[in-house]
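Just one protein chain is left out here, and the rest sit where they should.
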Amino acid sequence: MKSLFRFPGTATVAALGLAFLYLPILALLILSFNENDLITIWTGFSARWYRAVFTNADMLQAARNSLIVAACATLFGTAAATAATLGVARARAAWKAAVEGLLGLPILVPEIVTAVALLLLFVFVGFELGLLTVVIAHTVFCIPFAYYPIRARLAGLDPALSEAAADLYADPARRFLRIELPLLSPGIAAGAMLAFISSLGDFVITYFVAGPGATTLPVYIFGMIRIGITPEVNALSAVMLLASILLITIAFLLGRHSDKQSDKGNG
Amino acid sequence: MRRRGLAPAAPAALFLLAFMVGPLLLMLYVSTLERGAFGGVVWDAHSLAAYEKLVFERDLVGRLALNPDYLAIFARSFQLAAITTTVTLAIGIPTALYMTMLPPRRAAQLLFLITVPFWTNLLVRNFAWILLLRNGGPIDGMLNRLGLVSGPIDILYTPFATGIGLVYSFLPYMILPIFVAMERIDRRLIEAAFDLGANRLRVLTRVVMPLAMPGIVAGGVLVFVPCLGAYVSPELLGGAKSMMIGNLIQAQFGASRNWPFGAALAMVLLVILLMGLGLLALAGRRRKSA
Partner (left out) sequence: MTRYARLLATAVALVCAPTLAQAQGKVLQLYSWANYVPPDLLKRFEAETGIKVNVDVYDSNDTMLAKLQAGGGGYDIVVPTNSILGTMIKTGLLQKVEAAKLANFANVDQPFDKPDVDPAREYSVPYMWGSTGFTYDSAKVPGGKLAESWKEFFDPRPELVGKIAALGDQGEMFTAGALYLGIDTCTENPEDAQKILDLLLKQKPAVKIYSSTGTIDRVAAGEVALHQQWNGAAYRARLKLPTAVFVYPAEGMNLWGDNFAVPKGAKNVENAKTFMNWMMDPKNAGEASNFSGYNNAIKGSAAFMKPEMRDDPAINPPEAMKARFRPVKDCSLKNRELRDGVWTRLRR
């Protein structure tokens, strides 16, 4: 059965694609051990930049801010997008178009414009600029990044399933948890991942809406341009990559038991 | 049919009304104001100079003339975004297809592996590409050693290098949505098609692709639109010899200190994109009803 579903060549493309994605990461990791202070010129091996990272309080604080913001914005943005997907799917055509347009809006407007406009708004309303304003701003653009994959997942799902469930349970919460959520979960996971990396990488919007103490890692790194970006950034990137892979591994090991039943065995 | 209606969409919609539509209206207003002499805007002086500047401009000597500069910048950016979208699609579809053939757990791991490189910073990734692509770098060295080229490859600081940087940056935004759409395809459909004598190509074009279409559309939007605003790769890898919309709009809030014009550019871009998305949705509906 599986052999029928096999398409030749796709494995090659996937492997090449993955190699393409990791090629610069490899270069970046190697350069994190560079002895000199330039990030594209290798002169010799040294671990000095790893020591530097762990004594650079500003940079560590920035990394911590980035993770806080990305985690919060991903959580809020993905939750809102998931609910919105279900709502839109059942809405009338006119409403559907309007709400879909609204959900996509944050990526249609150039970042710098959203950034300055949000800052003007926060100042006008009297919000104190800080990490909270950054989280709000990130949630704004995390919504579309989460929404599109989830909608792509929902688009072909059989509405009869959830309607049948409605007949049986009549309880929307259970229907959501038992039927819709499991069906949508790959879309939600993909949406969350895209939202997360979008938040983690954002510079322009963060820069404008951040207040004192809310500098994130991308803002910090852009701020290094003038004096020169050092391999310290590579070292921090390496640490974060390692941490992410570690977290993922732990999550998978934990999930191995609890999620067994949710793995579809229809392959 | 039971309709739960729009209620679940309310949190997202209200949030975006407050923090997206609100600021956007503010910017629409800004686009109709006079620029401040030292940046910013004059909040009570109205002017449509920003919109006039889009198409007409007094040249340096002061003559008013049709000015194709900004239209050219728009056209170039759309072209670059279209190319990037096409290439990510060409890599994304086979990769997603391959992932759907894996056991779910392996596929989920691969999904993570695809996004993990993006935990690193955009600037640093671009610097890594500079190192890889420059003459005398590893790629140049390898191609020369293999005898595939002789002499420097001269890729860095060309539009081709910009393309590499952009495809790199946006690849996950294409692969993930296509994968989630493809993964839910009922494999019995595919078996049935094979049983009925269809070859692989027909199965791909007639069964897999139509069902994966929502994912392809989603991926296309997530790559094409943000790509228009990309500003790092065109400079660091491409050499910044031609402006992109992203640079242009950003400059209006930076060195150019012309907020109204920046806002006007964004409004025009928004209208173009909304019309494009509208057409896309219309086409999707027609396909469904056909």
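Order of writing sets the labels: A and B. Residues in every chain begin at 1.
By definition in this document, a contact is a pair of C-beta atoms (placed from the backbone, for glycine too) under 8 Å apart; a residue touches a chain by one contact, two chains touch by 3 or more.
Nothing here was measured: the structure is a model prediction, and the numbers come from that model.
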item	value
Absent-chain contact - pick from B:Leu54, B:Ala240 or B:Leu274	B:Ala240
Of A:Leu16, A:Ala47, A:Ala164 or A:Leu254, the residue in touch with the unshown chain	A:Leu254
Chain not shown, touching residues in subunit A	36-41, 43, 56-58, 61, 64-65, 67-68, 71-72, 74-75, 116, 119-120, 123-124, 128-129, 131, 181-182, 185, 188-189, 192, 203, 207-215, 219-230, 247-248, 250-252, 254-255, 258-259
Touching residues (missing chain, whole complex) on subunit B	36-40, 59-62, 69, 72-73, 123, 127, 130, 134-136, 156-157, 235-236, 239-243, 248, 251, 253-258
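Just so we're on the same page, only the chains that are shown with their structure count from here on.
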item	value
Centre-to-centre distance between subunit B and subunit A (centres being mean Cα positions), rounded to whole Å	16
Complex interface listing, subunit B residues touching subunit A	1-13, 15-17, 19-24, 26-27, 30, 91, 94-95, 97-101, 103-105, 108-125, 127-132, 134, 138, 168, 171-173, 175-181, 183-185, 187, 190-191, 194, 200, 204, 211, 214-215, 217-219, 221-222, 225-226, 228-229, 245-246, 249-250, 253, 259, 262-263, 265-266, 269-270, 273-274, 277-278, 281
Sites on subunit A touched by subunit B in the complex	1-2, 4-11, 13-14, 16-18, 20-25, 27-28, 31, 39-40, 80-81, 83-84, 86-88, 90-91, 95, 97, 99-114, 116-118, 120-121, 124, 136-137, 139-140, 143-145, 147-149, 151-153, 155-157, 163, 166, 172, 183, 186-187, 189-190, 193-194, 196-197, 200-201, 203-204, 217-218, 221-222, 225, 229, 233-234, 237, 240-241, 244-245, 248, 252, 263-264, 266-267
